[in-house]
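Worksheet: one structure, shown below.
For chain A:
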Amino acid sequence: MACGAMLGGMAPRVAEPIKVGHYGSMTGSEATFGQSTDKGIRLAIEEINAKGGINGRPIELITYDTKGDSGEAGKAVTRLISSDKVVAVLGEVASSLSIAGGAVCQQYGVPMITPSSTNPRVTMGKDYVFRVCFTDDFQAFALAKFVKENLKLDKAGILYDQKQAYSKGLRDEFTKAFKKMGGSIVIDQAYSGGDQDFSAQLSAIAAAAPDVLLVPGYYTDGAAIAIQARKKGIKVPLLGGDGWDSEQLGKIAGDAIVGSYYSNHSAPDQPDMKDFVDKYQKKYGQMPDALGGLGYDAANLLADALRKAASLGGKDVRDVLAGTSGFPGVTGSITIDKNRNASKAAVIVQMAKTEKGDVQPKYVASVAPDAAGEKK
Partner candidate 1 sequence: MDSRLGPAPPRAHWPPPRAHEQARGYYPPFTVLEKFLQTLMDGLAVGSLYALIALGYTMVYGILKFINFAHSDIFVLGAWISYATALFAGYNDLDPAAAGIQAAPFPVWVLYGLGGATFVALVVAGIPKLQGRPLSESARALLLGVTWAWACAGMALAARVLQGAGWSIVGGGAILICSMLTCGLVGFTLERVAYKPLRNAPRLNVLITAIGISLLLQNLGQLEWMFGTRPQGMPSLLPDAVLAEIGGSRPSPDADWTVQPVRIRLLDVIAAGTAIVLMLALDRLVFHTKIGRAMRAVSFSERNAALMGIPVDRVISFTFVLGSMLAAAAGFLYAQKYTKLGQTADTVWVLLGLKAFVAAVVGGIGNIRGAMLGGILIGLLEFFGVAYLIPQLRDVYVFGVLILVLLVRPGGILGSTAVEKV
Partner candidate 2 sequence: MLEVESLAVSYGAIKALHGIGLRVGRGEIVTLIGSNGAGKSTTLRAISGLVRPAAGSKIVYDGTSIASRPPHEIVRMGLVQSPEGRGVFPNMTVEENLELGAYVRSDRDGIDADREKALSLFPRLKERFRQSAGTLSGGEQQMLAMARALMARPRLLLLDEPSLGLAPQIVQVIFRIIREINAGGTTILLVEQNAHMALKVAHRAYVLEVGRIVMEGPAAELAASDQVKNAYMGRHA
């Protein structure tokens, strides 16, 4: 009798969880990307569930590893949707993988939010795919504007990764924007992702003597190039995009990267980030990078939409997401535009040596979204 009563009493409290999927590179050479994002997402979901979940139902997160491979990404999303029956999907960091996963979501009519894929093609023509970050077009514009107006420099050099669409996209858009603003590109060099030695390119760059060198790759290449550039006697600041965002950048490059700038979604020393940074550090014992913050925002934005939607059906959730305006994320206020991209400010940070002796990014400027002239 007592036993039956207990069971009967417990049953209503165990509400059926709402399943949400995350696909990310948890292993492989981009493992830090997936892991940081997953940590941010889990932190958000933990908080949401602690506060009662979605109308009483907790969120259950299912994470699959893409191993940094776009074929795996498509498979992971298919599995999330067709066998795990998730109501929505979060993920990927790398744009090529988000494009693969987004195609599957679009086909099944399941909403997807990518926390940090910045390539314009990710959301293009897919009305179920959203992002909570800015696009590369805007990022390149923000960088060009910062060089021209804040640093007041006119001659830029470029060393980009010809294998990465992300790197090439930033290079193209930066070149366009910078020239329009009256600057000139004095040297344009390429390398292939995986190269470890940049001496030939850097010799040419040294000879052309630019005022600033754009290196729009990932932080691993950025760090390696910074070290080798200093050895070649190139002393001008380097300039990167959000691919530079990792606490490893300063650890690997050390003094070589001090004084260089990159654009990012948020900076940990921004005042409005403090609360999130503290929570993240308490839970994981490490500083969050912007990917952690974006994962956190993507999960919160999704939870908000699930709460407001008429049903958990794909179309209803999608409609709520599309109408997002001024959502207060830790990485800035998020407004979803008609192309399902977030129009958000970009921040520019500079690598600097702290009094402790390590090298950390410091917030220097923000570039507002309307400054892009709202192109397209």
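Basis for inclusion: all candidates are chains of the complex that A comes from, given by their letters.
Just so we're on the same page, contacts are C-beta pairs under 8 Å (C-beta built on N, C-alpha and C of every residue); 3 or more make two chains touch, one makes a residue touch a chain; residues count from 1.
Remember, predicted model here, so these are calculated numbers, not experimental data.
Asks: With chain A shown on its own, which candidate in 1 or 2 touches it within the complex?
Replies: Result: candidate 1 touches chain A.
Asks: What residues of chain A sit close enough to touch candidate 1 in their complex?
Replies: 27-29, 31-32, 35, 155, 162, 184-197, 199-201, 203-209, 219-220, 223-224, 227, 231-233, 246, 248, 251-255, 286-287, 356-358
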